Every structure is written in C-alpha cells, then in structure tokens.
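For this depiction, one protein chain was excluded, whereas all remaining protein chains were kept in their positions.
Labels run A, B and C following the written order; every chain starts at residue 1.
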C-alpha cells in the first residue's frame, strides 16, 4: 500500500479532518501535500455529499440533500516542478471502498447508494418523467454488487473516481464564472437550475482562513460540471490501470478530487447516479513538460483506459432519436435528447419485466451500461444507443416469442 | 449463399434494374419480393448515392453530389403474416462488398470512399471548421482497409448496413412530415438546412408508376434521418451476427434498406462518413406477433449486437464538454456539442503527428472509434468521450515525454 | 475479390482439376502458380477427404473413409524471391465456404460435418471411450452454425484453415520420415497406428508424372501432423486477419494448404473434428529475407492472431489432471492425459443435460472451446482446463441448486 498523503477519518466531516479538503475550484486553495514526479501515493476520500445519505429505505435524505457542501474533495496535491503548460500524467493504480471497514453509517463502508434527485433540488436526466427523489442501496461483495431494492440484478462494478482535476488559473476561473453566469442568466428561475454560480455558503477552502477563505467562497467555481481542468467527468471507464493526462494551469498543478463510484452507467443519468461511496485511490504521477502545446491538449484532459475493466459481451441495445415523442417535436441533431429517448425506451422495456420506472431508472444510472453516440449528422435526427449487458440479470432479458418473464420486483426507497 | 431475392446489376443505376428499389419511405411503395418468417435470403445493394462518387483524387464529385437521389434502397421485402404491432426479427447473417468483383468504377468493387460534404451541400459534423468537400479512397484487403490518402493507418472494419427499416404507416408518415417541416420552418434558409422535406424530383418509387408514383414523390419521407421505423441509424455495431427487432407499421412489414458501410466511427461525423460501398447482405427473418405491445417497443427498434465485431482493446481517449471554446459559450447539457469538442480535440492532437485537419476528420469518420456519452447531468456541462484505437496506426500515437512522431502525412482528395 | 490463382471445380475430385493439387509433402512437387511478394490472391480448396463424406444420417462414410487420399491440398504457390532461411509472411485476409453455392453434395456448399473416426481407422482423442464412427452435419447460417444432430446449440464459428505450410527441403523431409518411422517401429501393429509413413497408393503429386510422381509417392510425407513447415496445425485461431510467419526451406517457398474449417474446438478432439468444408481463402504474402536466423524462428512458424475472432466471455470450465481415473494410474506431467480428462469430465457433465456421450464429444470437437495448459510443473500431475462457452446453448448450462435441465437431445449419425 502506498503512503497515504491525504488521510480521512470517516467518522468525521471533511470539515473536521486534521487537514481538511475543499469543495470549490480556486487557484489559491493552499496545497495540502507535496509530491514529486515519479511518486506513488494514496489519497483517502469522503463520499461526495460528506455523508448526508444513509443506508435506509427512505429517499428523504436524497430529497433534502444540501448540495452546497458538494463535492467534498481531497487535496490539493502540489506536484513539484509542474508548471502551466505541462501535462500531468496521472496513473490510477488502484481504488476501492473504505478499506478494512465492511459496515457503518458512511457510504463506502461495505455499501453505496444511487439516488434520483428531486426536480426541485437539481433533478436528473429524466426529471420530467421521474420528478421525485428515489434511492437504492447497494451491498458490495468483492467486485460485485447487489441491492435489496433491485432484486434480480448483480453486476461487476467498473470502479472509478467521478471527479479529479487540477486547479484552474485565475484567468481560467474567471472565464468559467463568466460563461456559466451568462447561461444561467438566460433563464435564472428555471427549475432545475441551468447552472450553479459561486456560493460562499458552506464553502470549504482547505486550510485557508480569513480573507483568503472569504475570497475563495466568493470566486470559487462549483464542482458539479467537468471543465478544462478535468473535474466532474463521470467517465465510467477511469478505472484501475487508466492513465490520464491533465493540463496544468498553476504552479504545482494542485491536483484534487474524490467522488468515488463503485459503478456507473454512461451518462450517470440519475445525477446522484453512480453507486456513490467514500474510499481510497492510489496514484502514480509524472510530468510531460510543455506537453499541452506539444500535443495540442489545450481544452480538456486526454486519457488511456486501463485493461482491467470488467468484460460484458452480450447486450440488449436501445435506440433513441432526437424526437420528443410525447409532443412529436423534432430537435436538430440533439444527442442529449436522443440518449434520453434511448433511456426512456429502456425503462419502458424493463417495466414489462416488473420493474417500476424508478427502479429501471436507478438501474440504468448505476449498472455498467454503454451509451454511444451513433449518428450525429443524419438531419434532423441524432441517434444514440444504450447497451444494457444481459448478464447482469438472473433471468433472461432478451425478447422472444414467449414474452417477458414478469415478476413483482419490489420498490426502491422513495420520499415521503 | 442464400437465394438472392433482390438483385442488383452494379453496372446500372438502381432506376434501371429489372426490379428497381426506392429512395423515399412510403407505405404504398409496391413490394419487390415476398418472404416468409423463418426464411433466409440475400439482398444486393447499390452504394447509397447510386454511383455518383468515383475512385479518384478529386473531391469535386462529393462537392457536387445530388442528394435528391439518396439513399438508393433495396426492397421492399414483404414478410408474410407481418401485421402492425408485430416485431420483425432480423438477423444479419453476413454482408460485404460486391462479391467476386475486386475492381471497377463503383464503390464496393474492392474499394470504398469517405467524404466530407461541403457546407453549402449538407455539410458535416465539423462543417463550421471544415466547410469544403474532401474525400479519401479506401482499398479493401479482406477484413482490413488502407487508403492512399491516409498513410500510416490500417484497420479492421466493423462492416454494417447504415440504413434498414420497415415502411411507415400512412399516419406515421404524416407525423414525420409534420414535425420535420415544423423544425425546418424555424429557420428555412439555414445553410446547411435543418431537415429535408419530401421532394418529388428524382423520387424513385420502386415499381410504382403514374398517379401512385406521383403521390409517393409528393408525400414520401426522405431517407436521411433515423426514425421510428429504423431508417438511417448509422449504428456502427449492426454487424454480422446482430439481431434487430423492428416495429411493424404496415401489413407485410415492407422491409427495405441499403447504405452498406465497410467501416464507420461512432457519429459518422463526416456525414458521407463511413466507408461507403455497394454489396450484399444476408438476412434471416422471423416475427414476434404483437411484440410491440408485449415488450413496450413502440418508438424505435431494439437490437442485440453480434459477437463478431473486431476487437480493439487499447485506446487514446479524447474528452469534450458542452462549451464552445472559441466564444466561451456554455450550452446546457448539450451532448452534441460535447462530442463535437471531443472530435475537435482529437483532430488537434492528430495534427501534431502531421495529419491535416481534413485527414484527421476523414479518419475519425470512418475508423472504428467509439463515441460515448459520459456525463449528461453535471450542470451545465455534458461530457462526451471519443475512443481512438491506438493499434490502427503504424506508429506510436500515445503521449510521452519524447513528443509526437511528426511526419508528412500527405493530403486527402480536395475540391478544386 | 482477389484473383483466383488456384481454382477448384467442386464437382470434380482434386485429381481431375485443370491444375490438380497434392496430398503429400515433397520439395519436388511442381509449382502450380507463381506470385510475388506483396501480392494478394485467392485459393480455392477441396474439403480435406476430397468429398468422401455426405450430408446424411449415417456415419458409415466416416467409418469407411480412405485416409490415403487426405489431405487434398491446393498449391504449391511459388513466391518469387523466397529462399531458404527467409520467413514467408502470410496474411489471411478472408476465407469461407464455397462462395455462391448454398446447397449441394460437397461439404462447404452451405453445410459441413464433424466426424469421430472409428478406432480401427485412425480413431480420435477419446477413442478408448468412443471407438465407433459418428457424425454430425452442420448447417451454415452466415457466421453461425446449427445442427439437426445437436439440438439446443448454435454458435459463431472461428473459421480457419487447418493446414497450410511451405514445402520441406529434401533434408528436412528425410528427417521427418526417419523420426516418424522410428516412432512407428516402437509399436508397429498398434490400433490406431502411431503414425503414417509414406504411402505411394493414392498419392497425388500435383502435375508431376512418371518417375517424379513415383518418387514423390515413395518419399512424400503424409500430411496429417503439424511439422516444422507448418502443416496440419489445426490451430482454431488462424482466422481472418491473422498473420503467419512460415519458415522457408526451398526456393520459392512452395506454399500449399487446405483443410478449411468453419469452426473447431482446441484439440480438434474428434480427429475429423472441426466442421470440415471446402471453400476459398484469400492471402497476402510478403517476405522477411533471412528472417529465420534474424528472429530465431527455426523449428516452427510463429503467428499473430487477427482481431476478428468471435467473442465469447462466459464459460463453464472443466479441469483435468494426468491421472487415468479408471485405473488410478498417475502419469508424469502428461498434459495430453490432463486434457483428455478435462474432455471426459465435460462429456459426463453434458450427459446430465440429455446429450449422449457421442453428441457431447462431437460438440467439444467443433464448438469454439478453449483448451488451456494450466499447470505443467506440479509433480506428478499436469493440469489442463477446457472452457466451454455458455452462450452456445439455448438453455442454461450452469450448475445451480435447481439441477440440470434434462431433455431428450436426440442422436448423432452412427454407423450401422
């Protein structure tokens, strides 16, 4: 086990750790630890909401979650010698739930959760169809999971971090805040909101205090979206053995992250959608000096997936196109809508086997489904496809002339 | 070899075949052939433009292509016993270029092409960046291709049909025409256009003549987009061994198609983007009576990919988010833009190895790249990822501290 | 389609072709055709017994097969510039059953067969347990097969040639004949025989006549085993996209082969065990001058498998060790016995689902099973493992507390 350079006591909030992490992006958040290129090290992480969600059968905690605390990140890690313009090579050596703790109140202690946010509190991809909070609890069994809320399903997780990234420069941060505010301003009262502006309330700025902490709260970018620095990519294939090349925007790179997922489907469609957990992650870091220019990597990280992904090879695939079926409205090459329709098609199909819409939605958010952009030029309709591995079910999910095997599949946790 | 139920003489236009095909969707196009559930049969197909594109080093033919002829489809095949509400099971047993013909003037005779449409004539996914027509010619070598226009690249194609589907009912056709016209009406002078309305000019209506042919020309839906009946899915994984379940909307299903591709990348981003060819395709068909209701398959086909896809296991992955970098404009969870940015990031990267932007664009349209919707809930930014198989290059494409291996990689065919 | 450089009229014996092939290895068999490094070409092949086995429900033809005719090979192909010491690069571009012929009396015309040889006529891997001739007929359906003799099973073939190789030098041929005769001499009356010495009877020596043909009959090595020149490898992974590097022992390499298989399990345990067929194979050839010494490839070809192999990812695995269970006899690290026991274990398991021993044997010979050498050092027992893909069955083959789903699975073709 590599040395732990950022440790977390899972009985405490991230705010109360010996060295606290942070929940905003800002260049001036003080470094928490310093490493060298070539170093291998472990970081421990809190579950992204800092422990607001419990292992129970009510979704009230998901309904009422306070998102101003999220994401609780570990770091920043200062990498010696890293300068703006470099590429930071980050190898994900290993990661997993909280080690040596198989039960307890915090996600990552042998269990995790998937949640559908309520429409009035952030919503999710299908929020117009499923506006209420919902939740499923998953039990970890080695590399596999099961859920008391989702009978008939067992799968191997592609465990990965949802969110890691380098600190933005002052200039980059200003661009983020400006462009996101411009978007929000197009419809500032929308529910759910179009974006999240800086919010001093509940800001955690690492070890910063006083005027610096206040400034970070005022300026710091929220951690929800992916951006040029990496951030909340939610790419389900960032698993063991992956190598990521992050742009460096500040001295020392200031690498931070967390939001570990035991598993996730492409899109993370329920929003709080992966199987969320606290845990650990082991990294090896190195630098390509001047790599941003050399390789033309200026707007987003690039990466190479590892070879340890669980293999599924048989799929039932749902297709969606950019037409709102309910209103017969055509949107122009809109891949988001196409994927949404593929998801809804999958939900309708799963209902025929006895799953409620909410259960199907929770399943698609967390299981290792593939979401592909199939066609984006055939005007006016984009086409997306969703690959559901058939082997995750303990019954035959394939269509046949004998019809679907319907059964009572129970219920997820709902809000009261 | 199964019996050929729809044959094509590749020296002639589809219009001049003994039994001509069609290039519009309409319920009243007369059946070309009749089969039974359980039957296995072969269909021969013209290349989708009906032979307008040549094996040469100029993209003028792509620039000037007349799209009113496209897509030239084979069929309709009437399946006995098929009724509205059924699912038509279609197994893709085999497909390939024109058999026994390894050279000649028609795509599919040992070669195929990938084209970038000019912005004023349909455009492509990156048309704002690459507005001019471009073309690459690919030579088939068994299951692999190479191109004199794209040195350093060789890959195994995931051969598939771009377009197959059942005939729409009269009511479904009317919905298509209405909703697409409504979209076009939002910006009727846009270049490229938002959609393509029915067009009597150059309509081919199978064996219909007289008043019926005139009506089909007036009402028939254009074949460019994917719709409820299947249609131009351009899903690169519809390869040998796949089983597709098509909704049936008319008596006999009236199954038609064509637009064979030797290979394609997810998105088919150059528009004329796969490696286009004429050829043959072998099917087995069957029915699930009443399957649309039984399985909740009401808006799009579902399918199960085959197990014969070529395997690539090492990728360099590019990430895009829904921000227009040039203008720092944020779009809300726009997966189309996210994938566009991932494509542009890949193009910039490939330029560092000596490929022109057009060459990189042509490569991404045709090679077996994976395009995934990674995150679609992390407001405001969608995240898409593009997986480029590293083994298709005969040099090392991975980033390292030694920098990219730059070389003169020549040029594609351009327009004059 | 590449030019056919060796053509076969499937209505005639290989002996009666315009340019006949050969059925012995000898350096002096005259070249049938001449190609250059860099050339692409097609060869047509007879089924290996030259058409002795029919599409019927009796195994009498397998029981009585005259093996002195086998294998009927196409070639030799003389590669210009090839000299002893070179490596001949052979790319397998494509291959398949007899094109454009979907029915007829010859294996490869839409069907193939798997046979168990009778113990007194060559036998098979389990001949002590299944001494009588047996046969299953397989119907081709694109890339998949089914058999009227093996209900409940359908699989995608890894189509490949069983046998290709270069001509031996005079010296190498002499070594073969000497060492094999020495082995035969250890037990010359064994049934089945230990090896097959040269046999003038029924020798086909290509276009050779007179004294040369007589000498080839007297000296020519039988084609059954694999040897330094390649030969009857029966490696099921020599499929489309594979690149083989053959040692060159004579001027021009004199490359020959045939024995096409629609599918085969590792070991080809029934002897006549793959799904046998005539058909075509497309090659590209090139040379590495002096490659044998440069790369240390002196005793056997090396190769790189293609990436188009059908993928199976779920297996039920049987294990065998080098103990003869019936007599409790331990053999020392004998991988042959270990694999035999794994095969027998699989047969016993499949019997519980209703297959006869012969049916299970025929299935294991032809389906894409993996046979691995797991441990060969743990004295005194070698360990082998046999991976049976679960997805080839249309019922659940996995063990569970509910027990096996027994059904009457019919019978294979037997001898009278």
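Following the convention adopted for this analysis, a residue touches a chain if its C-beta (ideal position, glycine included) is under 8 Å from a C-beta of that chain, and two chains touch if they have at least 3 such contacts.
Owing to the predicted nature of the structure, the values given are computational and were not obtained by experimental measurement.
**Q** Among C:40, C:74 or C:381, which one is in touch with the chain left out?
**A** Of all options in C:40, C:74 or C:381, contact with the hidden chain holds for C:381.
**Q** Which is it among C:28, C:234, C:276 or C:358 that touches the chain not included here?
**A** Reading the full complex, the residue touching the unseen chain is C:234.
**Q** In the whole complex, not just what's shown, which of C:3, C:128 or C:325 touches the removed chain?
**A** Among C:3, C:128 or C:325, only C:325 touches the chain that is not shown.
**Q** Considering the whole complex, which of C:6, C:78, C:249 or C:271 touches the chain not shown?
**A** C:271
**Q** Decide which residue listed in C:121, C:146 or C:300 touches the omitted chain of the complex.
**A** C:300
**Q** Provide the residue numbers of subunit C that touch the chain removed from this figure.
**A** Residues of subunit C in touch with the missing chain: 87, 122, 124-125, 175, 178-180, 182-184, 192-196, 224-227, 232-237, 245, 266-271, 273, 288-289, 291, 294-305, 307, 313-321, 323, 325, 328-336, 338-342, 345, 348-349, 351-352, 370-385, 387, 390, 398-401, 403-404.
**Q** Footprint of the hidden chain on subunit A, which residues?
**A** 1-3, 40, 91-94, 99-102, 110, 141-144, 156, 240-241, 282, 284, 306-312, 391
**Q** Please output the residues of subunit B touching the missing chain, sorted low to high.
**A** Against the missing chain, subunit B presents residues 311-314, 391.
Just so it is clear, only the chains that are shown with their structure count from here on.
**Q** Most central chain by CA mean?
**A** B
**Q** Copies subunit A, subunit B: same or different interface, half of numbers shared as the threshold?
**A** same
**Q** Please identify which chain has its centre, taken as the mean of its CA atoms, farthest from the centre of subunit C.
**A** A
**Q** Please report how many Å separate the Cα centroid of subunit A from that of subunit C, as a whole number.
**A** Centre-to-centre distance between subunit A and subunit C: 51 Å.
**Q** Could you state the distance in Å from the CA-based centre of subunit B to that of subunit C?
**A** 39
**Q** Residue numbers in subunit A touching 2 or more other chains?
**A** Residues 313-314.
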